[in-house]
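The complex appears here minus one protein chain, its other protein chains still in place.
The block that comes next holds subunit A.
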Amino acid sequence: MPAYQLSVNGKSYTVEADEQMPLLWVIRDLIGLTGTKYGCGIAQCGACTVHLSGAPVRSCSFPVSAVGEQPVITIEGISEDNSHPVQRAWIAEQVPQCGYCQSGQIMSAVALLAGNANPDNEAINAAMNGNICRCGTYPRIRKAIKTAVGYSH
């Protein structure tokens, strides 16, 4: 099996993996970071969202061989201590219920705010529509993104 050198959350890892192995399973099972979740395997639910060079990607459908030198950031990498404005807003608005989809939701929201400091409802819909929440926390997600805007300024 080929070996890949990956940068994940600023650390360098060398993994041996089938070239078609999705980044999701590399992150979870080979590197051992389990905050990124498996939800559908076909890029429909967003639970596996991570950042690749800052852009949100569905890691369940992204082969490890396509990562190259692009840095990967997972939920574990956005802060050491839940201090990222989006995390603080998620806690302030008490967003998660079961919490399983929330790593992906947060990663999508972080990417949104990095590119748009004050998104309107349309921009929030466009950025967050790829993330399913079966518990139905959407009203609080919308509210928390707006709260995070306040924290960022």
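Annotations
The rule is simple: a contact is a pair of C-beta atoms (placed from the backbone, for glycine too) under 8 Å apart; a residue touches a chain by one contact, two chains touch by 3 or more; residues count from 1.
Please note the rule applied: contacts and distances are computed from a predicted model.
Matching "Isoquinoline 1-oxidoreductase, beta subunit", "Protein FixC", "ABC transporter permease subunit" or "AAA family ATPase" against the UniProt entry of the left-out chain gives the name "Isoquinoline 1-oxidoreductase, beta subunit". The residue touching the chain not shown here, chosen from A:72, A:113 or A:128, is A:128. Where subunit A meets the missing chain, the touching residues are 1, 17-18, 21, 25, 29, 33-42, 44-45, 47, 74-76, 79, 82, 87, 90-91, 94-103, 106, 124-125, 128-129, 131-142.
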